[in-house]
Every structure is written in structure tokens, then in C-alpha cells.
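All protein chains but one are shown at their positions in the complex.
Letters A, B and C name the chains as they come in the text, with residue numbers starting at 1 for each one.
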Amino acid sequence: MLQQIEGSHAIAESVARCRPEVVCAYPISPQTHIIEAIGAMVKEGTLAPCEFINVESEFAAMSVSIGASAAGARAYTATASQGLLFMIEAVYNAAGLGLPIVMTLANRAIGAPINIWNDHSDAMAVRDSGWIQLFAETNQEAADLHVQAFRLAEDLSVPVMVCMDGFILTHAVEGVDLLDQEQVDRFLPPYEPRQVLDPEDPASIGAMVGPEAFEEVRYLAHLRQLDALDRIPEIAAEFAEMFGRDSGGLVRPYRLADADTVIVAMGSVLGTIKDAVDERREAGERIGVLGITSFRPFPLEAVRQALGARERVIVVEKAFSLGMGGVLATDVAMAIGTTTLHTVVAGLGGRPITRVALLDMVDRARAGALEPLSFLDLDEGVIARERARMATVRRSGPFAENVLRDLGRPREDQA
Amino acid sequence: MSETRVHFYQVGSFAVGNRLLSAGERTVQSDRRRTNSIDSGHRACQGCGEALGARYALDAAMRVTSGQLVAVNATGCLEVFSTPFPETSWQIPWLHSLFGNAPAVATGVAAAMRVKGRDQVRVVGQAGDGGTVDIGFGTLSGMFERNDDVLFICYDNEGYMNTGVQRSAATPPAARTATTDAVGPEPGNPFGQGKDLPRIAMAHGIPYVATATVADLHDLERKVERAMSFHGARYLHVFVPCPLGWGAASNDTIHLARLAKETGIFPVYEAEYGEVTGVTKIRRPAPVTDYLRLQRRYAHLFGHPGRPDVVARLQAMADANIARYGLLATEEDE
Amino acid sequence: MDRPFAITLDVGTSRANHTGSWRIERPVYVDRLPPCNDACPAGENIQGWLYHAESGDYESAWRTLVQENPLPAVMGRVCFHPCETACNRVHVDEAVGINAVERFLGDTAIERGWSLPAPGPDTGHTVLVVGAGPAGLSAAYHLRRLGHAVRLVDSSPRLGGMLRYGIPAYRLPRAVLDAEIDRILALGVEVVTSHPVLDIEAEQRACGADAVFLAVGAQLGKRVHIPAGDSTKVVDAVSFLHQVADDDPPLLGRRVVVYGGGDTAMDAARTARRLGATDAVIVYRRNRDKMPAHPEEVEQALGEGVKVRWLSTIDRFEGGRLVLERMRLTPDGLPEPTGEYDELDADALVLALGQDTDLSLLEGAGAVSVSNGVVEVGLQMMTTQPGIFAGGDVAPSDRTATVAIGHGKHAARGIDAYLRGETPASPERHDLASFDRLNTWYYADAPRTQRPELELVRRQTNFEEVVRGLTEDNALFEARRCLSCGNCFECDNCFGVCPDNAVIKLGPGERYAFNYDFCKGCGICASECPCGAIEMVPERI
Partner (left out) sequence: MFQVRIHGRGGQGVVTAAELLAVAAFREGRHAQAFPSFGSERTGAPVVSYCRIDDREIRTREPINAPDAVVIQDVTLIHQVDLFSGLEESGYVLINTSRTFTELGLGELVERCRPDHLMTCPATELALEHVGRPVPNAALLGGFAALTGQVPIHAIGDALRDRFGPTIGERNLAAATAAFDHVRAQMEVVSGAAAD
């Protein structure tokens, strides 16, 4: 039923209809509304049976989920940013143990400096953890992806992280067509664990594995990720067939035909990018978009096919690897080989990514003026002044505060 | 002449079993059908107190629950020596996740059992002292505070033995560890530090808290049984000597645990809902030196010139325990 | 099983890892000789019968007991129980009351009419036993069990020797003695009483015995010369007690002095009290520490109002008055005269200064070597004349009934070997289970059960038995105080304390075995074995 609803609540409703049995909650913006809503449903009894556990930290949230999942329960939690980092040891552990936990990651920047707004740094920090990471473009897709995520996780016995942009999606109130309980039940069978703690069939889960087998264990985990490359489109196709709606999949091409320039991105920014591309298409420019839904596993083949031999590919991403550059771009480069590739880091810490800026980016690329790694809307002045200050003052202090001071100065002081 | 009638069984209340005891009065460990929750072939040191403590506690819990038990284990010696691929020593459902999260994982297992309608399956979380009082403390406190239905057992050997004998917040004063060397004016672990976790647990007001040692099996098993009679968060702190970390003879493991209790170094008691309800009295009082001298981690306190002042402080700590818990038997007790 | 590779493991898999390879020492189960058994002159397997008594199986306990000693009810009263002196429990609280339990078993056997084991198949040999005291009775019993015919002769009209004629009835009721003697005779013993043997070889020839056991005891009271007037009454304790036993007590008067410091002196003084003496005074030349009488005997005598003049000798006895010389102890503990004198009124003086043997019956047997008034014997109690054995007070040893019973048993075995033409093998003796091998923590604290005693008033006037027996509860309690030194009693400690689950419990009565596949040799089992029945030995190479 289509309704105008806050993103977080849409997720809560969607997750609830997946019949999670253990839900762990620890507040951190911007995911808090999700678990608040689920908590209320458990408390009032509309979601039952379900254990809603107010834990004392994100580390405990993931740990409780691990225990619950290993004991055969469908486990769910949500976090963001620092919370994800605080639970990171358990995040890796859940994947290593092959426990099909589903977690919503309301993407948010990582401090210091502390910042509650959106970017993808948190997701990138657990890129190699063994979790499947799916990025939602809209709240509709986010809601649908959660249903698919439980199915995928439990099929493969791999945890799945549904990434949705914090605030931009979680706090946006827009139309979402939520599946009803009957529909979800049709799509998502009850959880049958691959391994479970059971007094009737005891086993030791979580053994120490030495050099003799560790590599194989890791390779098997990798193969499971590769299996997911098949399962993700299959599940999306099944979903589309059942509910008549495209959600999920590996990649999401947009107006790629004959495009010589393609912008690659993940998450909510794709909408804005599509608007910009439409504008240029109308002007006759051969430009298109490739949205990446499955970041892990990374669909190398799908990206290669989608991008083919383009004149230029611009990767717009909300995170980067300090001292190196684009994270998504590196993966895209791996897929497309020699095609000219630019990384544009954008929207860090919640900075708006505007169509104007995007178009400017495209222009510069066409003009050969776009660096292999560039930062969208970077305030060059601030950078220059801070660098100068650091060059002259030994105890220059933390540059985060300096930048704030710099930006806070009266306008006439700025050079 | 008055004759005292004593229910007397030669070694009844101290030894593991005894042919003269009725089956119900014998320990779980005296039973040939005991679970052996942690079985032969594990790689613990010779004379490992923790391996012994784990079997004692879990076998007792297995009996109480009729085998409906799941154990969650923190990283540490117990985990490493019991489950190196491809061999596990555990005969019960067992899960190891991380060093600092065993209480939370146990909470998750308990929640799953409850939601699945399998309330009869009980959950034990277990860790060494590092996994309990240090890195696992946050999750443990959370589990306590929520009163989750988990019995958490700390096997306290007073240090990080798995990594090569480093100090933990359970390391006693003056003990030498790899990170509190026996050098300088205050050799060994400093005085005035460390956590008294059983008392912290009591402060949470949880249904049951108890301390025990591997030297008193009847007491330990009774406490496990008592603990399992409650639902909610329960805590059992078991004193398990470590021959390697303490520099003690492998055959002295039980002897040391006994001395720790008899000297007052380690008070043995139990508490319900935050109030002490029972104390295991000292049977044969002994000075702390009897206990300390058997351990190389205290060797710097003895010999010439030795540190009688430090020994006196340790004795004072034991005396304080004796006074606080009333550990000395009175006429009435006898 | 379909488990995720490596991360999840099936139970029981660690048993593939044989940690026995870690071991440089291995525990082994041993049996050691408990000190009680070691100390028992009668060679009783005390721990063995206590083991049965602990579980309340008194008949098995009694049957184990009478393998060595056919007179438990008697010995449970009169034995001075060196077993209890040796008992390791002394170092914990008090010795186990072995003697009391023995008496309980003996009394129970009489009460329930248990029979001794049947005689062995007839060997065709006959053995002459001279003297029906404890040594002779013991020998007769063991000889019958070995299948030999026994001819038991005694000079007195009734059997029992010193048990009957030396030990007062308040210590050994005659009914008990008779019951146990009758039980031996029921095995088929030819008894000849009131038959003094004057010539041992003639006696043997006359009855055609193939061997002789000589156990005539030491029946002659020692006398010393004490200047005494005609009107004074001086008797020796052996005769005095014998007369009392024959119900023909001499008249000693109201003030009786007993001279000597042994158990016989105590018996004499206490008997005198019972016969109506208002004053029974023992005169002894040294102090209480040096007194040879057993402490509990002294205690009981004092409790009954017997008085003692310590450090005194009797100088003379005249006109109803004894003159005593005070003594003092040299640094070596020997009494020496002080030249100071006391006086003591007395109607009679009983000399209890020891006994001698009457070996005149050996005068014709020239090959039997006698020295210092006793017969020389070898390991199997054989004298220097083949075929003639001797034991009890006539042989060199402590003169106690328990020793005599042991002699009788050894002699019977020696005679048996002699008659078969064999050399008896001496059984293997285990190492002693000394106290330092025990881990006494595990034994419950339990003081010894005191045997109830007759009220003091009553024992001054009659010969009722002073020390009463244990109730069944008490006997059970006392038996369970046994530490089982050196021998496994299945306490399950080793089975419980092994961190590697490497001890196999074999089931009731079967004890345990080590699983050396997994034993790492830590030694906890040996340290925590209460009774020291596990030893760590270096691993074989």
C-alpha cells in the first residue's frame, strides 16, 4: 500500500513484516527512528514473537545478534557511523561465523571531527568484512531491499548490510509502497539455519583455525560472495515478478545507450545525478548513469558490461581512502580496465551534492580538466590558508577546528 | 557420657565421591555418566585449573538442566586450548565469538531460545578474568543490568595467561606478571588497583552471585545448581589456579585453590539479590605465606632481604576479607 | 555432518589428540601397608575389616578379622591396641577406636552366633598344644583350619590361661571368653584340662603328636625379698588374681598395698578395691611418665580411687606398717634412693613385679635352647629342636595376649610348613603408608567416640564390665574414621580432579585405571588422593 511515510518508519514496517525474532537496539543518529519504531511494535505486541533488547553499546548489539542468529533466530539491528566502528570486531565475526544477520546502516560520516550527516565512510570501513553491502537509492528501494536482504542472507548464510543515506533517506518523508504481511510471507520463508546451537545436536561453533586451513576458510567465504552475485539478481527478478517492481539487483543502468560519458555512483545521489543527466540528454549530450546497488560483492562483470568502452567514466562517491583516493572508483577501474577514469569525491560528512556541481564536473571532464582524483565543491581557499598556517606554525593544532574558525570569520576577513 | 551423633561419611563432604554416600549426595563428578563437557585431548597445560573448573561447572549445569545447555565462550586460554581446528573438546553446544562480547552473545542465545519457545534450554556464558573483568566488563554489566537469563561464569586465574601472563584487573597486588615485573620499589602489581567483580555483580541486584574454587567441588556444584534454580542474570566467579602463570607446580592446582580460601585471600560466599546469604567458612586457617610461597610470581617477596612489609599488606588484605565476610568459623558453626 | 568447514567442529573430535605424549611422569595406583596392620602383633588386616565395617557389613568385617584372630570379642577388651598407637589419624585428631570396633564385631558375632570358618581337609597329622592361653587357642584354631588334628592340654581346670586367670572379670567377662573359646573348640579340638605337662617329649610320645606347640605362659609371680614380720600378709599378684578367678579370693583386709607399676599391679589394686579394700595403694619406684602400665589402665585405677605412692620403694613390712623409702630420678630417669623414709599402714602387700616362666617340662628335651628364662625360637616360632614350636609368654617378646595370638598363628603356619616339609614363604610387604603420604584435608573432622564407662561408684563394688561396647551407630561412625592409609577406598577424587578426564572409574569394588592416552602427568590425582594410593613415577623411555 502506497503511503507517505518517513524513510525510517518505512524500514521499520518492512523489517517488522520480515518477522525478525531478535532485534537489538542502541541509539545513534540517524538510524534511531528505525529501532524506536520496531521497539514500539514489539512493546504493543504487533510484532511477535520478537525479543527487543536495549543493549548497552553497538558492540553488544552485534554480539547479541550473533548469539541469537547462532541459536537459530532471525536477527536484526541497525546502526550508523561511529556505532558501526564500535561494533566492527563483531561485524567481522558475524561474517566469519556465516551468520545471516541483517543490519540497516544509515550511512553517516565518521569523526573526528564529529559529524552526524551523511556520507559513505562508515560502509567503506567494513568493506572487507565479509558482509554483503546493498545500497538503496530511494526509500522505496530501501524498504524492498530489506525484504530481499533477509532472503539473501539466509539463502547463503552471509550477513547483509542494507545501506541507506542517513537523513537524506532515513528522515525523508515520501511515498513508499510497503509490502503487506502476506506478500512478505510469500517471498520470505522461515529461517532455516545452516548451523545452530542445539543440545540435541551439539557442535562447537567458532573454532580456532590455524595456517593449515585459514586460507581455505577465507576463500570459501569469498566464493559465497561470488554466489551472491548470482543470487542477488535472481532474488531481485523474483521480487519484480511477484510484486511488479524493480528493486535491488547488482547495478542500475540509466540512459547508458550510446553514452560516451557515464557517471557511476551509489545511494540517494543517483536521483540527483539522473536529473542532471536528463538535462544534458535533452541537450543532446551522450551521457548516462550507472548506479551500483551491490557494492559487496562487487559486480565486476556487470559493471564491465554496463560501462563497455566509454570515453570517460566519472565515479561520484561519498567516501574516499585517505592517501589513495576513490574506493568505489578503484573497484570500477578494476572492472573497466583502461578507460579513462576519474574519481570525484563528493558529499562527505553530509555536504550537498548539487546538480550544478555535477554538471560542472562533467564539463571539466569533457574539457580534459578533471583530475583523476578530485573533490566536488572543495573550498580551495580554506585548504590553502590552513596549509599555509601549518607550514608556518609548528603547533598548528587540529585542522578540523582551524577550518571551522576559518569559516566562521567575518566575511570581510576572508581573502 | 554424652555421645554426639554425627552424620559422618569418612570423606563425605570433601572428596569427590565415596562409595558410602547415597547417589544423591555424591558429586556430579563422581558419576561415570557425567557429561565431560570439556573432554580429553584438549591442549591445556598440565594441571590446568581452568580446564578443571570448566568441566566441574558445566557438568553440574548439564545435570541440573538435563542436558539442555548451550555455552558461549569468550576468547582466551579456555577457548584456544579446547577448539583448535580440526578438534574440539566440547561435548555440548558451544559458541565462541570474541574476547569482549561473551555476555552479549549469551544474551542473544537466550533471547533466541525464548523467542523460539525453547525456554528449557539454558545458557552459560564463560570467560577468563580478562574476558570478564576487563574487556568483557561492559557487555557483562549490560547483561546483568537487563537481567538476561544467563549464568555467566568467570574462571579467574588472575591474569592474561593465553597471551603470556600479563596483568589484568583481577591480578592481585604484588604478583609478578609480564607487564608488572618484580622490579623497582613496588615490585609486581601495584596495591590499590583491581576490581572486585563479585561485589560489582551484586551491586547490579541480580538474583544470584557466588564465588567458588576448584578445591571445593561440592560447594561449586551446589552453587551451579542454585544458580540454575533462578532465571535472570547470575554470576559465578570460580578461582582457578594457573600453574604456568603463577609459577606453581602442576600438581598444586587444587592445593593452591584450597589455600587461597583457607587463608582468606579468596573469600567464598554467595549472594542473592545483592545481599550475602552464605559464607563458606575457613576450616583450617593458614597464614598467607603458606599460599604465597608456592608461587614464583611472589618469589620476590621471600628470600633475602625479601619484602616482609609487602607480605604483611597481603596478610592484612586477607584479614580484611575474613572480617568483612566473617570467614572464621565460630563455636556455633561447629 | 554438514557443518561449515573448519569454523564449526563435531563433538568428541579432540579425542584424536593423545595428550599422553606430554607426560614425563605417570601416575600409578599402589597399595601400601597401613600402620595399624603393620603394628598389630596378631597380624590383623585391620584396615581390611574396617573397610567392611564402614559400609555396615559387619559379618564380612568379622570374617576378615577372624582370618587372623579367632578371639575378637576378647581382644576387643584386653588388647592394648598398638594399632591405635600407630594410627595415622592421631596426627589429625585422635586415633581410630579400632579396639572398640573389634569388640563390637566380636560381640555382634557372639550375639548372632556366627561360626568360624570350617576346618581344612584332614591332613592326618596331630599337633600337641601345651597351654590353652591365647597363644595355644590361636594355634589350635589356625591348625584346625589347616586340617591338622589338635590335642590341647592345660594344667588348669578351665581353658583360657591368663585370659581367665590373670585378667579380672570386670575387664573380660567370662561369658565372652567362654563363647569365643567354645567357638574354637567347635572346630573339633581334643581338650585335656587339669593336666600339667611335666615332660614335653614324654607327653608328645604318649599322644603320638607329629609336632608340639609349647605355650605354657609365664605363671610364676616374681618375688623380691622384703623383710616382713610373721603376722604380715604378702601375696603375689598372679596368685591373687588366679584365686579371685577361681572364686576363692584371699582375705587381704581393708588396707591393701600393691607393689609394682605394670598392668598387673593395676588389676590387683582394682580387684582389691572390689573385694572391699577401703585403701588400695600402689607403690611404685618411679614417676607416672615412667610407669609401664598402659595409661588408660592407670586412669581407670585412679578413677576408681586407687592411690599411688610415686617414687617409693618398700623397705620393710612389719606390724601392719610398711616403711617406704623415697626415691628420686637420676637425669637418666633411673630411681635412686634418697635415704628418706615414709610409713604406710597396710593389712596386706601384693607383689606385682613381673612373672617368670616355668620351663621344667623342657628338662628332658635337651635340644630346646633356653636363655634368660625364655625359649629361643626362629621366624616360624620353631625352637632349636625340630618339631617343637613355642610362643606366647615363653617366647622372647612382649608379654601381651595380642602377641600370643600372633605367635599362635605364626606357629600354626610354621608347624604346617614343617609337617609338609616346606619352607613357608614370607608374604611380600608393601611400603608403609606413612602420614606424610596422606592428604588429610579430605577426611571429615570427627573425634573418636569414647566408649561409655560404668559409673564409677558401681565399679568399686562389683566385677561388672567397666568399659562398655559401642552401639552400632557408634561402631559405624568409628569405623568410618579410618583413613584407609595407603589403600584406595574409592573416594572418586582421582576420577574427579583430573583436568584431562584421564581417569577411568571401573565401578564399585573395581577401583580406577588411568587412561594414559590422555594423562599429561600433572600429578594432581596423586596430590589429592586422600590415602596416598597414587604414586608418580618417571615415564619409561
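Just so we're on the same page, contacts are C-beta pairs under 8 Å (C-beta built on N, C-alpha and C of every residue); 3 or more make two chains touch, one makes a residue touch a chain.
In this text, all values refer to a predicted model and were calculated from it rather than measured experimentally.
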Contact partner of the left-out chain, one of B:F14, B:Y56 or B:F81: B:F81
Residue of C:S21, C:S115 or C:N462 touching the missing chain in the full complex: C:S21
Sole contact to the chain not displayed, among A:M208, A:A302 or A:L376: A:M208
Touching residue (missing chain; options B:A15, B:V28, B:I92 or B:L244): B:L244
Absent chain, residues of subunit B that touch it: 43-46, 48, 77, 80-81, 84, 243-244, 250
Touching residues (missing chain, whole complex) on subunit C: 19, 21-24, 520-522, 539, 541
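The rule is simple: only the chains that are shown with their structure count from here on.
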Chain centre separation (subunit A, subunit C; CA means) in Å: 92
Rounded Å distance between subunit B and subunit C, as computed from the means of their C-alpha atoms: 49
Numbers and ranges of subunit A residues touching at least 2 other chains: 97, 202-207, 209, 213
Junction residues of subunit C, two or more chains touched: 6, 9-11
Residue numbers on subunit C that touch subunit B, as the complex places them: 6, 9-19, 22, 54-55, 441-446, 449-450, 452-453, 471, 473-474, 477, 480-482, 484, 489-493, 495-502, 505, 507-508, 515, 517-518, 520-524, 526-528, 530, 536
Residue ranges of subunit A in contact with subunit C within the complex: 96-98, 157, 194-195, 202-207, 209, 213-214, 216-217, 220
Subunit B to subunit A touching residues, read off their complex: 67-70, 72-73, 79-80, 82-86, 88, 90-98, 100-101, 104-117, 121, 138-139, 141-142, 145-146, 148
